[in-house]
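The chains shown are only part of the set, and none of them has been moved.
Chain nomenclature is as follows: A and B, assigned in order of appearance, with residue numbering initiated at 1 for each chain independently.
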């Protein structure tokens, strides 16, 4: 069965439910590889992957690097400060050069929304979006959805509350696109400056009260608060944020026992979430990290042309 | 047939025509590897290559890294800012330490002319010069010559014009040494401050007018302008440089249709070359990048003792 014929993964917005499910099913198969003693399959042997990070992100870079190594690909890391971008070269020229090196796949992290789309249209190499500004972070969205599906057995009808800095969050956007496509009910929670009512046009519900969703949510996905936002008008004081939107112990006690507590990391303990709750039985935060490898293996494998799910 | 018995590649100056041709022929054989789906041969399996870059250069480092991976070597990257050179260690001590780690090959980028020669004489490891100050950049010279030979079928008698900042250019020097050895006719073009008449003692012609070479050149190799030179007396304003030496659209129209347009990158679009011309049919700029991998594979293979051309 063939479920994927795309060269790139630039976002979840344009994917069909069948394509998302294909990646999730592939990831399930690949997850087993990470549990083995010899965590390597020869699927991408002789392929070259370039991790091209124009914005730093050790976690995402490392996750893609490990995923590629498990598929036996060769990995070259290029970070922005070291790259020739400093010499005034355009993104397009840099990318054409990477392709001229016969890179088969380019994993791109970049501050400009649409940057991976821009490259995908111009290059023969596969482009995997590892975060483009406030636009999308599709592999993060996929790993969140994978984790929900693995734990709850379905996505259809699941009530997912995403809490925090939604307006500027590529993580939120990729989650919304993917979850909606698979039939989840998504509610966005946060102050009006960060979660304006206008976001409802994405097919989600908006509320400014976390307490309203605690009893009914099947999943609570707490986004990381960017401290630098505090200086701006968007953001109340940190103490005020905790009291209004933090998952404190008392709020956690009101969750359904089956409700999953998620966070894309790194966690600000005591801000978005109480430290004990982050380590508690409902938290799947570290499983998200583990699932990130499997999801990224699936994406790399699919974009490299592996159209059937590996046995 | 054995065509190479050197441990190191420090420059093209001391090589015989036969040695250069051996590397070019080997590169041709290796180029095929980069076109395959499985781009890997076991030639250097179990060998350790250290990319030791005391000056940053993402492109050259990446090209050597990919070349080494395709030969199945293990690659360790060391950059200057991270290295123990910061602690006041001498280049020689650092290199002896790399050798003590049983590095088989050290690729060295360093700001001091002669640095790779210095190490080559003192170490058992193979030293590959990846640029030493304003002295030589032999693999860049080889990849330029490889590209000319591939496209035009010969080097003997070919008219090559090298345009720009020649005085400080290791790329120009390596090109001149290699091209001359193989019988090309080389003309250097640029302002008198950057291309003094005294360079004619290298066996080349010097002119201060690009318009003089346009009609006859088989190859135009446009070197990158270093913006930092502008502050010095060497360099007219950028606008003046473009009007006097830039390959504008109107100048490009006067080239022979078969004339190759080359640039070692990264290109300053609109300075050394018009943006459309850089992307036009006569430009082989990206092919130079691709050929860089093949040439570096050939150099690594030869210096590691692979004296016959791989089948």
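For the reader, a short list of remarks on this structure follows.
Everything below uses one rule, namely that a residue touches a chain if its C-beta (ideal position, glycine included) is under 8 Å from a C-beta of that chain, and two chains touch if they have at least 3 such contacts.
Keep in mind it's a predicted model, so treat the numbers as computed, not measured.
The complex is a homo-oligomer: 2 chains are shown here, and the full assembly described by the structure file contains 3 identical copies.
By definition in this document, only the chains that are shown with their structure count from here on.
Here the spacing of chain A and chain B, counted between their Cα centres, is 40 Å. Those residues of chain A whose C-beta lies close enough to touch chain B in the complex are 45-48, 50, 74, 76, 78, 82-84, 87-90, 93-94, 96-103. If you check the complex, the residues on chain B that touch chain A are 34-40, 56-59, 62-63, 65-66, 69-70, 79, 227, 265-269, 286-287, 289-290, 292-293.
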